[in-house]
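The structure appears below as structure tokens.
Note that one protein chain is taken out, while the other chains of the complex remain in position.
Chain naming follows the written order as A and B, and within any one chain the residues start at number 1.
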Amino acid sequence: MDAFLHQLLAGLASGGIYASVALALVMIYQATHHINFAQGEMAMFSTFIAWSLIQAGLPYWAAFFATVVLSFVLAAVVEFTVIRPMHDKPALSVVVVFIGLLVIFHSLAGWLFGYTIKQFPSPFPQDAWYGSSMMSAHEVGAIFVTLLVVAALFSFFRFTPLGLAMRAAAQNAASSRLVGINVGRMLMLGWGLAGAIGAVAGMMVAPVVFLDPHMMTGVLLYAFAGALIGGIDSPLGAVLGGFLVGVLENLIGTYVVGTELKLSVALVLIVGVLIVRPAGLLGRTVVTRV
Amino acid sequence: MNTFNTTARTTLAQASAPARSGGFAPGWTATLAIVALFAIAITFVAKGFQLFQATMVLSYAIALLGLNILTGYNGQISLGHGAFYAIGAYTTAILMEHGGTPYWATVPAAAVVCLAVGYAFGRPALKLDGLYLALATFALGVAMPQLLKYKHLEAWTGGVQGIVLMKPEAPFGLPLTADQWLYLFALLVTVIMFVIAHNLLQSGTGRALRAIRDHAMAAEAMGVDNKHYKSMAFGVSAAYTGVGGALSAIAVQFVAPDSFTLFLSISLLVGIVIGGVGTLWGAIFGAVFIMFVPSLAEKVSKAAPWAIYGVVLIAIMFAMPGGVVGMLRKIQERFKTRAGAPGG
Partner (left out) sequence: MQQAQFPTRRHTLAALAGLSLGAALPALAQKKYDPGASDTEIKLGMPMPLSGPVSGYSLVGKVAQAYFKKLNEAGGINGRKVSLVIYDDQYSPPKTVEVVRRMVEEDQVLAIFGGLGTAANSAIQRYMNMKKVPQLFIQSGAAQFDDAAKSPWTVPLLGSYQGEGRVFARQILASRPDAKVAVLMQNDDLGRELLKGLQQGLAGQTKVKIVSQATFEVTDPTVDSQLVQLKSAGADVLVMAATARTAAQAIRKVAALGWQADRYLCYAGSSVKMAMEPAGVENSKGVVSLAVYKEPLSPRWARDADVAAYLDLLKTHAPGVDPGNGAGVSGYLVATLMTHVLKSAGDDLSRDNVRRLASNLKDVQLPMLLPGVLVANSAKDLHAYASMQPVRFNGVEMEATGPVLAMK
């Protein structure tokens, strides 16, 4: 029983990693109706920026907020220069552009920062009261941060006029323009926010996984899965999906098939969930009428 | 009035163009003849490893053809086609190694196996659409290497060590090296596969597939059995990609889980988009791209070769979002309208 609880908590901890990246994916989807395959690499790149700032002498929180701002700007610039010109092109061509971005960020990170793994500090003290042998203080803290971001996003989209404008711009650009929404600015804002969230995700993940250019390679698939299971248009759903994926992966790998087929079976199960509930657990089912 | 007619005519021309999978009607036979001559000339002009590269290009072209049937002509996105490539390759390897099957018989065998697996995957995947199908296929692509390494299948698959194969020698004592013979064999298989695809896509099946892609509900309303055609599309697409994989296994003389990672699936997707989604010739251009451009990028920068590759991808998407074939068609149309459509 103790071992089971332990696996559950370990699953929540890794689920927290997937949830935070899933959040960034959902952010971009809600703003632009695209899945940003380069999200993981952009988050990793932001974390390297934070690391360089810390190496240069900045205290943690200064580096944290500077990175969030820089990532916001970087993502907005990427949207304006690379994604905007593709707005009326076939969806698959946009996917290839995302793949191009993924590869560029990954390669640049390797070239600029090298491949030696680096330690990244955690803002949560190691011996904090909320840590335990089952789940380190940082892992608890990271989940807390993720939930905070979800709450902030949720309120942003639901209760602020800006959030409403962003959702409108994504759903129907033409009508939004007619009511005076600057769609271009909304897209940039959406991307910028996603970049910022990605940076936070990266900085929460790096202390656990260690920072190197391959940090996010294994995470993207699970984040993607978590986002879709929870419902691609629901931030809370994405986070729940991420946790669910983490826990499922652990429990299946330990008790059902053994670690050798962990990937395969966890993913089969995910697909199974989607077949039963295609819109995800918390997503809104879209009904198409002729 | 006149401009309206012209617009209507050009729109019709554009709409009917995809139905002709060749797409370059003038000088069609001439182009084909030149390409054929070039392809055969390569056999005698190229060095050993260049023939190897050419054989790999052909195997990728067939695989891309498969992916195009599914994604380009039927609108079902797949981010995991590398898995079918792997299944085809392993079918060949296992048959040759454990079954003593001659290499040429393993190619149709790989096609059959992948047809079955593709259909088996496509049927439950019917409920998934767009992003969700992308995730499901992504998962397949990621899981395949792990499945191939599974220790209880090791006796067949060779586990992490993989399986080493022998390259076939030219038959009937022909004065060709193994590389040359394999290239010609691959060329023959490619031509056959292309002809089959061309006929398939020209036929009623092809129209049904495209109808489903363009408007699934309308197609269903007109009597197209969506379920059957979509699953068949998956099966046929997998079969094609499996044939590509089979050829590559014989050419490389080795299969291992590491050869079929997610990156291969992503490359295949990049290949059809660069070549031209929904076109047959796009498969060739795409195959050449994914084969040679990474090495060229490496020549430009050894420190960050993939950054260059990414830039090239984005640049090409900016310049020709319809891929190479899309661009060629645009050029062709400009010549047509310039040649003087009445009322233009």
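We take it that contacts are C-beta pairs under 8 Å (C-beta built on N, C-alpha and C of every residue); 3 or more make two chains touch, one makes a residue touch a chain.
Values in this document were obtained by computation on a predicted structure and should not be read as measured data.
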Out of A:S52, A:N172 or A:T217, which touches the unshown chain? A:T217
Which listed residue, A:T81, A:Q119 or A:N182, touches the chain dropped from view? A:Q119
May I ask you to list the residues on chain A that touch the chain which is not drawn? 2-3, 6-7, 10-11, 13-14, 17, 107, 110, 114-119, 133, 136, 205, 208-210, 212-215, 217-219, 222, 249-250, 253-254, 258-260, 263
Using the touch rule from the top, list residues of chain B that touch the missing partner. 47-49, 52-53, 56, 146, 149, 159-162, 164, 248, 252-254, 256-259, 261, 263-264, 294-295, 298, 302, 305-306
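Everything below uses one rule, namely that only the chains that are shown with their structure count from here on.
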Intercentroid distance (Cα basis), chain B paired with chain A, Å: 32
Given the complex with chain B, which residues does chain A contribute to the contact? 35, 82, 85-86, 89-90, 92-97, 99-104, 106-108, 110-111, 221, 224-225, 228, 232, 260-264, 267-268, 270-271, 274-275, 278, 288, 290
The residues of chain B that touch chain A in their complex are 71, 77, 124-125, 127-129, 131-132, 134-136, 138-140, 142-143, 146-147, 149-151, 217-218, 221, 262, 266, 269-270, 272-274, 277, 303-307, 309-314, 317-318, 321-323
